[in-house]
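Pasting in a structure now, in structure tokens, and then I'll have a few things to ask.
Missing here: one protein chain of the complex. Every other protein chain is in place.
Each chain gets a letter, A and B, in the order it is written, and its residues are counted from 1.
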Amino acid sequence: MIETLQNLALGFSVALAPNVLFYAVLGCVVGTLVGVLPGLGPLAGISLLLPLTFGLNPTTAIVLLAGIYYGAMYGGSTTSILMRIPGEAASVMTCVDGYAMTQKGRAGPALAIAALGSFVAGTLSVVALMLLAPPLATFALRFGPPEYTALLLLGLIVLAYMSSGSMPKTLAMATLGLVLGTIGIDAMSGFLRFTHGVTELGDGIGIVPVAVGLFGLSEILLTAGKDTPPQVYKPKLHELVPTGEDVRRSAAPTLRGSLLGFLIGIIPGSAHIISSFVSYGVEKRLAKRPEEFGHGAIEGVAGPESANNAAASGAFVPMLALGVPSGPIPAVMMAALMIHGVSPGPLLMEQQPALVWGFIASMYVGNLVLLILNLPMVGLFVNLLRVPYAYLYPCIVVFCVIGVYAVNSSVVDVWIMIVTGAVGYFLRKLDFDMAPVVLGLILSPMLELSLRQSLAMSAGRYDIFLQRPIAAIMLAIVVVLLALSVWPALKGGGDWRTRVGLDEKPG
Amino acid sequence: MPPAAGVWWTGDRVAGLILVAIAAIVVVETMALPLGTLSRPGPGYAPLICAVVLAALGILVTLRRGGAPVANLRWGEARHALLIFGAGAFAALALERIGFRLTTLAILVFLIGVVERKPPLPVAAVAVAISFGGYYLFWNVLRVPLPTGPFGI
Partner (left out) sequence: MLRTLSALALLGLVAAPAAAQTYPDRPITFVAPFPPGGVADQVGRPLGSAMEKLLKQPIVLRNQPGAGGAVGMAAVAQSRPDGYTLLVALSSISIIPEADKLFARQPAYTMDQLAPIALISADPTVMVVKADSPWKTVKDFVEDAKKRPGQIAYASSGVYGTLHVAMEMFAVAADIKLRHVPFSGGGPAVTALLGNNVQALASGPGPVLAQIKAGTLRPLAGWGDKRIPALPDVPTFKELGYKDVEFYIWAGLFAPKATPAPAINALREAAKKAVDDPEFKTTMGNLGSPISYLDAPEFQKFWDTDAARLAVAVKKIGKVE
């Protein structure tokens, strides 16, 4: 404990040195700028801006990158709440209730709660990272393909709480997402599936273009031509601040989201994307008034936003403790470190204490800087809504195009966004929800790959899932959850249709 | 709300049938891929299962009595939506041919000036500011290359 405090003191002495602090702030500002652009999330942000760090020393470089990363995350929630444009896959759930709040004139509280929730989650998970990194990292490495399969199956269960519509429609949309996710090269055999000679489809359909299309573009297509144009929104000062009730209602979801996000975040791979979906499902399940979800429930903003941010910090646990490139973002960070002559490995914490603890301390600093930067900006951002829609939406279209293009320099991605925008337009007119499609698209390739990897590991024997304790426990949870949701339906006898949503719910 | 008696074409039915059609296409295309076995699933395995489930759910959605009658849908915004969709398609076609700045300039002038009929001066101001400012932000500040067109614009 004392050692940790000493290390932390060392970290803060590094992070608060004027030049490092400068780069932390710069990173937060640049990251926010990039994150506000539609389609450009944290991963795209730090990837695109990686070259900016080449002239710096390793500590300032990683502090700058961390700042960009956090900043992009905050920026992403801003566009999700104000314009229903997800900066990345993980903010899809924020779009749903955040934007619903904006439409009710409550953009201010939504933004403020998102910022506060992110701050709390960020700070809590940095504390957890600091105290628990080595043991947690060793545990996280035991997550191989079988454990991953079980985790993703748990993710599928969340679908039940994903939308307010009827169950068959929700499941149909999710399956549509699963089907879309099978497009591209089959990672196990090298066969190309459904690409029809388009090389760019080889890696499958990108999640970000689909999310921007289904959520952002479809919204513009639905709104721009309305007979009565959307009202120019003039917030009063007191409406910008969350009410006492907002804060009370957000407290528990924020804490649950932080814990959930951190635990999912430390697992190597890309599972951290689903943390915000899982948090949304959990909050809806626990909520006193689940019917408010989808229509501007503040819990639906606080939970996923916190989970998202906590997962971001959690992802650094295996990287810092063991030098493992445990996900796309730590991989980019490690590449940056290697260019500067620091090769991250299990000895990183011992050999480079100033760098590691400086980085951890700068995560505290970055979270605080962002809070200070963003709370006053809430007013400014909300004022964006004063811009008449006739000017606003063409600019959003342009930024969507360029944001989606810039990530992979791919025109095919732009096409995907435009086509899914049109598809989303029609489906939403027919009263379908879009979030399950995105979740299906995220889960499909990961689930298929990890299942088949598991079978490759066991030479085709399914008992591999039962022989590995973590996987077996998670599968047991899946079975229990399924039973719990089917049981009342069976017991309820006559009205089971209502229970499973075969009939329209009253109201 | 259950649809009025006698209305067959509801939103859900249209969507359900489209989903069944998509599933059918996927099944046909999957035939070209090796299926594998339960213990060694091949490249065609997962898509086939997904497609079968999609077809089943599509049929379920079709058979339920749900959704508003299609005839009641209002298409007031469709003209705008079509124009915006066209502008997006133009962007995808033009981006790597005439460059970022000319493409965005054209889209903004078209959408704000022609579709929304705003006065020329603000249109020009917004269009120039976004297209050239956006390029400046990406290239000069963030060092991210965006496509350029003829004559380096």
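Operating definition for what follows: a residue touches a chain if its C-beta (ideal position, glycine included) is under 8 Å from a C-beta of that chain, and two chains touch if they have at least 3 such contacts.
Note that this is a predicted model, so its numbers are computed, not measured.
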Candidates A:Tyr69, A:Phe143 or A:Phe293 - the one touching the absent chain: A:Phe143
Of A:Gly122, A:Pro209 or A:Pro344, the one touching the omitted chain in the full complex: A:Pro344
Residue numbers in chain B that touch the chain omitted from display: 34, 36, 40, 42, 143, 145, 152
Hidden partner chain, residues of chain A it touches: 47-48, 50-51, 54, 141-145, 184-185, 187-192, 197, 199-200, 202-203, 268-269, 318, 322-326, 328, 331-332, 334-336, 338-341, 343-348, 408-410, 449, 453, 456-457, 459
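Keep this in mind: only the chains that are shown with their structure count from here on.
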Averaged-CA centre spacing for the pair chain B and chain A, given as whole angstrom: 22
Residue numbers on chain B that touch chain A, as the complex places them: 1-2, 11-12, 14-16, 19, 22-23, 26, 29, 33-34, 37, 39-44, 46-47, 50-51, 53-54, 57-58, 60-61, 64, 66-68, 73, 76-81, 84-85, 87-89, 91-92, 95-96, 100, 104, 107-108, 111-112, 116, 118, 122, 126, 130-131, 134, 137-138, 142-144, 146
Interface residues, chain A side, partner chain B - complex: 30, 33-34, 48-49, 51-52, 166, 168-169, 171-172, 175-176, 178-179, 182, 186, 188-189, 191, 193-194, 217, 220-227, 390-391, 393-395, 397-399, 401-402, 405-406, 411, 414-415, 417-418, 421-422, 425, 427, 429-432, 444, 448, 451-452, 455, 460-462, 502-504
